[in-house]
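Missing here is one protein chain; the remaining ones are kept as they sit in the complex.
In this document, chain identifiers A and B correspond to the written order of the chains, with residue numbering beginning at 1 in each.
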Amino acid sequence: MSARDDILGTVRRSLKRGGLTAEQEAPLLARLARPQAGPIPARSAGRDRRGLVELFDSQACEVHATVARVASLADVPAAIGDYLARQNLPAEMTAAPDKLLDGIPWDRRPLLRLKRGKPDPADAVGLSAAFAGIAETGTLMLISGAHSPSTLNFLPDTHVVVLPAARLVGPLEEAWKRLRAATGAMKLAGAAMPRTVNFITGPSRSADIELTLQLGAHGPRRLHIVVVEDDAVA
Amino acid sequence: MLTTSPAFKDNAHRALGDPVLQRALALLKTGFHERRQRAVDRLPEFDALRDAAKAIKDHTLAHLDWYLERFEVNCRAAGGQVHWCRTPEEARQTVLALCRRFNARTATKGKTMIAEEIGLNEFLEENGVEPVETDLGEYIIQLRHEAPSHIIAPAIHLTRTEVAETFRAAHTDLDPARPLDEPRALVAEARARLRQRFLDADVGITGANFLIAETGSSVIVTNEGNGDLTQLLPKAHIVLASLEKVVPTAEDLAVILRVLARSATGQDMSVYTTVSTGPKRPSDLDGPGEYHVVLLDNGRSELLGSEFQEILRCIRCGACMNNCPVYGAIGGHAYGWVYPGPMGAVLTPALIGIEHAGHLPNASTFCGKCESVCTMHIPLPKLMRHWREREYERKLSPRTMRAGLKLWAFLAKRPALYHALTGFAAKLLAALGRRHGSFYNLPLAGGWTATREMPAPQGKTFREQWRERQHNAGTAR
Partner (left out) sequence: MTDSAATSSKDRPRVGLFVTCLVDLFRPSIGFAAVKLLEQAGCTVEVPEQTCCGQPAYNSGDRVDAKALARRTIAAFEPYDYVVAPSGSCGGMLKEHYPQLLADEPEWGLRAKELATRTYELIAFLYDVRGMRSVAARCTGTATYHDACSGLRELNVRDQPRALLALVAGLRLVELPGAETCCGFGGTFCVKYPEISDRMVAAKAEDVVKTGADLLLAGDLGCLMNMAGKLKRDGHQVAVRHIAEVLAGDLDTPPIAAAKAKG
């Protein structure tokens, strides 16, 4: 008997039943077809976009990310340029080949150099666009794809992420909902699901030595989030 | 992994006498259990979420076969493969075969307790594949050839000085003049060393905090980002997961994530929650070329439907050990196997046999703190008691203890004899202990009186005095 059949057989024996009948299966299939949310904390409930930005900002700062809020895409180059200068970082970034990022007028900050594509190990600063922002916990959601290499989220020492306020949601469940909607199918199975979905809450850290918090364990030491408040940017 | 659980008492003795370990354990209190409390206090819905999380796990376990099949179907649909393994041996061989297929010389590893459970590192080494632990704590203890002492803080038993010494010994080209006094410097050193290992690795092995049946995904929850570099850079991503890790949907995951990090480290969310589904897609710019899930049973299917089923709800948050006064006194190594603390005291006997792990469920005061903080409402003391029952049935508990208990139970069932003897003992001990009020030394209670006084009885038993009182009241009336 194959290990698979053996294991499934033992599971059924232990549960004192055989395989499920079609009748028993129906509610389970329904549960998968229409995933239901559990209790959702009130923390992010009933907030308009502005309220979500406020909550996201404060939650992200609490986990040692930094947040800059700008009015429009046109303000992004200056915001990032200023940030890099403040941190004494080179004005060089490896950017995800993402439509949103491509639409930013980078020439407004001519000294800022951008390289599109996946990062080399030595690259110092990575630039990504967030798929969504979760205000409840100050979490970014990034998904892999032709427009977005996941290594960019981890290899460079500094990670800069552009997040349009229109992509902010309250709880994590809403972020899943956005992904379900984006894939066009309620079901996230198979190819509809991106290879990697990263939920990122602050910069990398470790407390493995004497339980003292150190930032930048393996992933980025700094996470800088630029929130674009212009409602027209989606 | 070899067990030293049978030597629990000796292990504990050594741990209690180790001042460095004791200092490290003192950190647990502020490091973990106060942070957990603060995070819980900040979320009014915590208890409701805990109940919902428990219900999700209970539902999944009741239909585990079905959800595992759905997981497999969906994992395959995304281009992944599922390898079902009954035993640690099957799991080890599966991983090795995969490593050989990729001609792997090194395999980077994110934190996985299943790898510890199946003794993967030793096995890979013996077979010419170098496993490289990349979680900072795991890396440190791998260099020291030690086992983790905590499931989420594997090197919690070590001080910064010990870590510095470990690095100097292992990183032989390290400039002796370079200061490594501060944790910051130590983290930087490990980061630099491991960066190259990530880039060089042929396969990456991670654990899984969860599997999602709906999507066929595995999920890891980390703070360092090592698990991500481990899975994104090499040619293949191998996931080690045990059966009970599966949850139905992404929405169910959201519920459990809210209680996991809060219970574990007091964070609202861990830094990186990564959902991985299959290998890289044709248009993807990076990611592993293959994705394999090694699904381990190792006796868990037998726990279903037994009095121990509830331990399968465990999500390895570590809250039980962080809050356990016994763990706090002796640390994780004393337990002698992979899983320490209260959850280990229940799971370990199931995985290596009560005949080897009998001390673990016995070394508890049943104070109930673990159950009160358990994210998944697992009645840990009750399950430990069930192990004691199994042990008792099989006559595995120490003979002197069994004899003592039998004698006591014999008396307790015979009130006349019981009262005669207790009445006698109370008066005798009271007379002997009258002068000091307590005993410095008492036969048969040496364990107690070695370090504390044994209070002396007052004299007559309550029962005797009550009878006299009733009698006097009767005659007075």
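Everything below uses one rule, namely that a residue touches a chain if its C-beta (ideal position, glycine included) is under 8 Å from a C-beta of that chain, and two chains touch if they have at least 3 such contacts.
Since we're looking at a predicted model, the values are computed, not measured.
Though it is not drawn, the left-out chain touches B in the full complex.
Among B:Pro183, B:Gly216 or B:Pro457, only B:Pro457 touches the chain left out of the display.
The chain not displayed touches chain B at residues 9, 12-13, 16, 325-326, 329-330, 362-369, 371-372, 382, 385, 387-393, 397, 401, 405-406, 408-409, 411-413, 415, 418-419, 422, 425-426, 435-438, 440, 445-448, 450-463, 465-466.
Everything below uses one rule, namely that only the chains that are shown with their structure count from here on.
Centre-to-centre, using mean CA coordinates, chain A is 30 Å away from chain B. Remark: chain B residues 24, 27-28, 31-32, 43-45, 48-49, 52-53, 56, 62-70, 74, 77-78, 84-86, 90, 134-137, 140, 153-156, 158-160, 163, 183-184, 186-188, 190-191, 194-195, 198-199, 213-217, 223-226, 228-229, 232-233, 243, 248-252, 254-255, 257-258, 265, 267-281, 283-287, 295, 297, 301-306 touch chain A in the complex.
Against chain B, in their complex, chain A makes its touches with residues 2-4, 6-8, 10-12, 14-16, 19-20, 25, 28, 31-32, 35-43, 59, 63, 97, 117-118, 121, 136-137, 139, 144-146, 148-151, 153-155, 171-173, 176, 187-191, 193-212, 214, 216-220.
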